[in-house]
Each structure stands twice: as structure tokens, then as C-alpha cells.
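A single protein chain has been omitted; all remaining protein chains appear in their positions.
And now, chain A:
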Amino acid sequence: MLQTASDPLMKVENLVVEYSVGGKTIHAVSDVSLEIARGETLGLVGESGCGKSTLGRAVLQLRQAVSGKVLFDGHDLTTLKGESLRKMRRRVQLIFQDPIASLNPRRRIGDIVAEPLMIAGVKDPEERKRRVDEVLSAVGLDPALVSGRQPHEFSGGQCQRICIARSLVLNPEFVICDEPVSALDVSIRAQILNLLEEMKARYGLTLLFIAHDLAVVKAVSDRVAVMYLGRLCEVGPSEQLFARPAHPYTALLIEAIPVPDPDVRPTQSVPVGEPPSPIAPPSGCRFRTRCPRADARCAGEVPELRVVAPGQFAACHHPLI
């Protein structure tokens, strides 16, 4: 694999994930390879339905892959079973998009955050309380005030803090954040992004940060991976990728972001057209039906990820750089 991270904690190799719906196959994730270095944040962006959550779930073994490997700290999670998988999974946690829906409405916050400890077999109630209190304080909530209350008494932003606390209580090494701020307001979004950065430093985390908002992804990521219709288009260091995108789809995404500056007139060049169906993805390059540079080769041949600049890789026959 080309994208060599110096010390990969997570390595995804040629991952393929499919769903079958009414006799048809949805090609949700097709031949995706990625590496995430220890201590790094890798951002994953792409339009709705491109397979971001599916990739995250397959990494966590919440969804079985058709083929491919998921190497966590050298162990292939796809072949682990029973106790050894459970042990490994404790080191990997997930934060969901909808903070309110992912909390059990009938339980108290203290119990919700303690649940992973119960499952992990931490029997001493004193020890559980100590760890729950510590992690609640870390996310900016007062344990004495919140532990006894229920999720409906909290706002979306506070619920996301609780979810983050729950995901950190087992001291994981790797956390997948699946659109952790998409459901939150601008003002609350900034609070949670700052909190995630703080938690990463404090607990020495490695993060896979999934979002469809490029600016949000850039704010927290060392490197960014761009996905389109189940395939990886481009991977590279954040600054570099946004300054000089190589893949036409990355460029399109950057161009489409509304800029809060009235002197920047929105470009009218965004091509009409929508993502095709993942049931029958286009042959060759899956982006070709919307790509201004597409030619016959793009229809006939699947582009492989290739180096376009130091640390930057694009899957395109006619890259922009």
C-alpha cells in the first residue's frame, strides 16, 4: 500500500462491504485501503450515501465485510472471534451523529456512562463511579449535577458531551467519530470540536473523523480522505489537499462550500447532476458521470490511487496536479 503512515495503529486493506436489498447488491464500500498513524486524526468526507458510516461500522466489526482486512495494532479484526475480539474492541470506540437518539431515554446519565465499564467487567461500584466522574468532568459536565438526570433533560450539545464521555470511559486508543457535530448548531458545534481536540490530547487518542462538511473536517484533521460512491478518490495532508486538490471531485466539493464573504460570488460552475445509484455504479471511474474531465479511458478503466505529491494520493486518470 502506498499511503504509508510511519506507525499505523489502524490499517484497512482492500475493504469491500455490500448490502443486499430486494435481491440487488448495494456496493457501499468498494476496495478501500487506508492507514491511520498512532496519534493522528484522519478525516473522512464525502456526500450522503457514499459509504462513510458503512466503512466505520465495518472497521468496528459491526458490519461484516465481504472481503479485505482491518488490522488494528497488527491484529486482523475480521478474523478475531469471541473473547479476543471483545478485548480488542474495547480499545476502539464509536461516537454517533445523533447524540439524543443514541442515549437510552429511560436511564440515568451516570448509568449510561458506566455501561461500558459494566460490560467490560469492572465490578467495584466505587471504581466505576470514580471513572465516570472523571470522564464527565473531562467533557465539561459536573458529575454531581448530571449523573442522576435523564437524557431528555439535556440539550443536543450536552447529549453529545455525554456520548463522548461514554466513549472515553474505557480509555480507548482509537475512536471513530461518525458526524459528531452534524446535528448541532453552529455555536455548539465549535464547542464540541474544541472538546474533541482537547480529549484527543488528554487521552492520547487516534481518531477517524467522519463528516460531510469539509471545513469541519479540516478543523480537526491531520490528513483527509475523500470518498465518492464507495471508493476513495483522494488522500492527503489537510492543508495540502485543500490548497491543491488533485481529484476533480475534491475540487468540486471545495468549490461548492458557501463562503461567508459577500465579495466572493458563489461559483456557478457546479455541474448539474447527482450521485448515481450505488446499486449500479458507473464502470471505470465512478465519478465520471459528473466529471468535467471524463473521457473514454475513465469509462473503461478503474483509476488506482497514485502519488500526485508528497503524501498525497489521487485515484484519477487526469488529475489536476
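As a working rule, a contact is a pair of C-beta atoms (placed from the backbone, for glycine too) under 8 Å apart; a residue touches a chain by one contact, two chains touch by 3 or more; residues count from 1.
In this text, contacts and distances are computed from a predicted model.
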From the names "Fumarate reductase iron-sulfur subunit", "ABC transporter ATP-binding protein", "Pyruvate dehydrogenase E1 component beta subunit" or "Acyl carrier protein", which one matches the UniProt record for the unseen chain? "ABC transporter ATP-binding protein"
Where A:119, A:144 or A:259 are the choices, the one touching the absent chain is A:259
If the hidden chain were put back, which of A:13, A:47 or A:133 would touch it? A:47
Considering the complete complex, identify which of A:66, A:190 or A:302 is in touch with the unshown chain. A:190
One chain is left out of this view; which of A:8, A:51, A:157 or A:236 touches it in the full complex? A:157
Positions on chain A where the hidden chain makes contact: 47-48, 155, 157, 185-191, 193-194, 197, 212-216, 218-222, 238-239, 242, 252-268, 270, 272, 274-275
